[in-house]
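Shown here: the complex without one of its protein chains, the others still in place.
Here is subunit A:
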């Protein structure tokens, strides 16, 4: 029987972790605006990524489906902002995304900070998208959110099984309007409400 001790221990640990996730996921409810009551942004839109995940491309696809005049520039700089009237930031840290764009995380943070400063200086509305914070629950993702949420006018995110307390606190603290949806497809409604 001794020879089954460690395998059984591994299964118990696995079940405990799964059980903990299920417990945290149950009984949580959030009440948010389904969309903005009036538009806050104008076209053309600059969509950029903060953390270089592939999700930036998804938001670009959503904008295409909504027939919005938007451009996706993952490495857009503060100097590029003059052409646009709304800034959409897709947050999320990707190790491979940064490697692919040959950037270091510090450089990415610096770029985002300058972009945010420029948007504030130019009074350009900032919309933040977060598609998978629950799974990209990395230290770097949180750092990106800390740098972007204070400048945000509207936050569109995925509804999580585990309610991210820290995110809600940041949103409340900086009085950012927010909408959480169940599926990516559902993001189209709040995204559209920003402009129409």
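Heads up, the rule we're going with is that a residue touches a chain if its C-beta (ideal position, glycine included) is under 8 Å from a C-beta of that chain, and two chains touch if they have at least 3 such contacts; residues count from 1.
Definition applied: contacts and distances are computed from a predicted model.
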Name per UniProt, for the chain absent here [options: "ABC transporter ATP-binding protein", "Nitrate reductase", "Predicted branched-chain amino acid permease (Azaleucine resistance)" or "histidine kinase"]: "histidine kinase"
Touching residue (missing chain; options A:58, A:78 or A:168): A:58
Residues in subunit A touching the chain absent from view: 2-11, 13-14, 17-18, 21-22, 25, 53-55, 57-58, 61, 93-97, 99-100, 131-132, 134-138, 140, 161-162, 183-185
